[in-house]
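What follows is a short report on a single structure.
With one protein chain removed, the remaining protein chains of the complex are shown where they sit.
All chains are identified by letter, namely A and B, in their written order; residue positions are counted from 1 within each chain.
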Amino acid sequence: MNQYIGQDIEIIDVGMHYEGSPKAALNNINVHIKAGEFFSFLGPSGCGKTTLLRLIAGFLDPTEGQIRIGEKDMCRIGPNKRPTAMIFQNLALFTLMTVSENIAFGLEMRGVSLDKRRKKAEELLELVNLPGVGNKKVSDLSGGQMQRVAIARGLAVEPSVLLLDEPLSALDLKLRQHMRTELRQIQKRTGVTFIYITHDQGEALTMSDRIGVMSADGRIEQIATADNLYNKPNTAFVADFVGANNSFMATVKTANNGHAVVETSFGFLTGINPQQLSSGQQAIAFVRPEVISVLEESKSEENTIKCRVKNISFEGAFVTIFLDVDGKEAFIMRRHNDGTSLFPEIDSEIDVCFGTHNTRLLADGACFHA
Amino acid sequence: MRKLRQDAIRQFGTFGILLILGTVGFWVICMILLPQLIMIDYSFRPFLPLREIGGPEDNYTLKNYMVLFTNEFHRIIFIKTIWASVIVTVTALFVCYPISFYLAKVAKGARFSLILVGLIIPYWINELLRIFAWQLILSDAGVLNQFLLTINIIADPINFRAGNGAVIMGMVYAYILFMVFPLYNAMESLDRNQIDAAHDLGASWPRIHWHIVIPHAKPGIAVGCIMTFMLAAGSIAAPQLLGSPSSFWFTQIIYTNFETANWNQGAAYSMVLAGLCLIFIFSMMKIFKVNLRAIAK
Partner (left out) sequence: MISSRVVLKLAIGSYLVLFFVYLFLPLVFMSVVAFNTSTIPQVTPWEGFTFNWFRVLFADSQMWDALINSFIVAFFVVIISVPIGLAASLLLTRLQFKARNSFYAILVSPLLMPGIIIGISTFLFWDKAFHLSGGLWTAIMAQSTFISGYCMLLIMARAQRFNKTQEDAAFDLGATHRQVFLKITLPFLKPALITAAALAFMQSFENYNSTLFAIGFEQTLPIYIGSKLRSFISPAMNALACIFILITITGAVVYEVMRRREAIKR
């Protein structure tokens, strides 16, 4: 499978403004995607993900900035001349052709002989775990099979970059999870650069080498690996959008050395200050539900909150405890159920605590509210 | 504009868009617009002997149009053509409404296909022959007269073709399909549940039609009426075959103009006819509150 050569993609200061629309769909996008990387763009619906992908594929030209693939400026190069292949949101399989004809289409366009095309189509069907369906009609395939055919069709032209636009969104949950592993394997096996677009954070977090989170106004909020994105969000939007998070409105009191102390309605919290907020600024303190625990003995580097248990919801492996402070500031904590722990009673007053290193203080920007 | 050009080239390629523009351009310019303009030009020029064309006499004039007002015979025929065409249209509407509704909302399966085929077959037979069939029925020695004579209702054959009746009959018969299909198309999209619901709420059939079916079928009614009126007003076969000298049609005057090589007069009257159809189209659009897009479906 060494016929594939992944290439770097540089997206430099790219902006896109559709003619006649009141605001830009994309603003100031800067990403360097490395050859052979599985890169995901994650963002809410309508944030411009498809637009970005179509810019890379060449269906649109950016109104600002530049896109380079393998060092080469792609300006004014049509989609049929770029080393990319796109998997469309609706797959866009050619309904009037057989599976083989679909897969071999790109080769046919390049004048490859019928024999070679057949062979290649079979090879690719093996690669996507779908041997022997070559002569079927596209409409006779199941959703997951169509998915694989679309990927095989894209790979047939030996692209440097495969662009995938929410390819799993039409599948049912089980298949979706199965295809995640499969996609990742195909990417590993071929070494093609994958650019994957999704609004489903589970997909992005499980498959990608790196993820670019986009905000609703078409900006990149943060580019990071999955664990960094989850554990070290750099903006309020990311903290809110990726995973469940508790948020407390606060004002910065003192700041030093990457840490800061903020004042909330129920007292002071200490936390990490990645954005270098200075005293007096509005901030939001983010604390993940799973880092909160019931206070047993107080430690100095921990924040504590005195609160009341509102409700407890048992979810099997986890238990979610709903808390609030004097009827305000509702938040949740989530405990692992190891079978022996005792959980507090409803309406009891408890003290909870969490590490200062698990408290992230971020500027009160545009939040994502699902 | 720049955007449009880029868009077009992106969609079809430079060669492709040129080919498309060339083809459509030929149609629009050489087949639709220029012929109309030339006809308008003709209509405003006087009818002159060949050698004087382009000479000092060949100035723009309203003379050809004025004939419609000065020539009483032409005026009467023009007005007759209008009302007779309206009668054809209204009659066709009444004849076709029930069958269209039946076809769209009642008939199912084999009966549906049978009715459909039954409607289409006569339509495939030449318009002239369809009209000719009525000549066989309505002429002095025709089927109808023979029948009436045999059962002793009349003593002498009636000359059915004397007035406009025969022409109108023939036209209704010939253009029925152009009324049925627009009506059918419009009614087809009506949700059967709406009718059932109204029925369930105790509405009588006339009320259901007046309040539910007809409002829904408006675009279809408009299209059917426009097509039928246009065909009737512009028909030349029916008056030629079924008419008598006393039932001259406006199109026949135009035809005579061309026979006598008075193209200018013919062009002017053609413009009048076109204007008449336009006015009818716009009034239908106003009355039924539909737009052009709904019409040309």
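Going forward, a contact is a pair of C-beta atoms (placed from the backbone, for glycine too) under 8 Å apart; a residue touches a chain by one contact, two chains touch by 3 or more.
Bear in mind the structure is a predicted one, so any value in this text is a computation, not a measurement.
Asker: Touch as defined at the start, partner being the missing chain; which of B:Thr23, B:Thr260 or B:Ser283 qualifies?
Answerer: The one listed residue touching the chain not shown is B:Thr23.
Asker: In the complete complex, the non-displayed chain touches which residues of subunit A?
Answerer: These residues touch the chain not displayed: 57-59, 78-81, 84-86, 88-90, 92-96, 105-106, 109-110, 153-154, 156-157.
Asker: Which residues does subunit B use to touch the chain missing from this display?
Answerer: 4, 7-8, 11-13, 15-16, 19-21, 23-24, 26-28, 30-36, 38-39, 42, 95, 98-99, 102, 106, 113, 115, 117-122, 124-130, 132-137, 139, 141-143, 146, 173, 176, 205, 226-227, 230-231, 233-237, 240-241, 251, 254-255, 258, 263, 266-267, 270, 273-274, 277, 281, 292-293, 295-297
By our rule, only the chains that are shown with their structure count from here on.
Asker: Could you give the separation in Å between the centres of subunit A and subunit B, each centre being the mean of its C-alpha atoms?
Answerer: Result: the chain centres lie 61 Å from each other.
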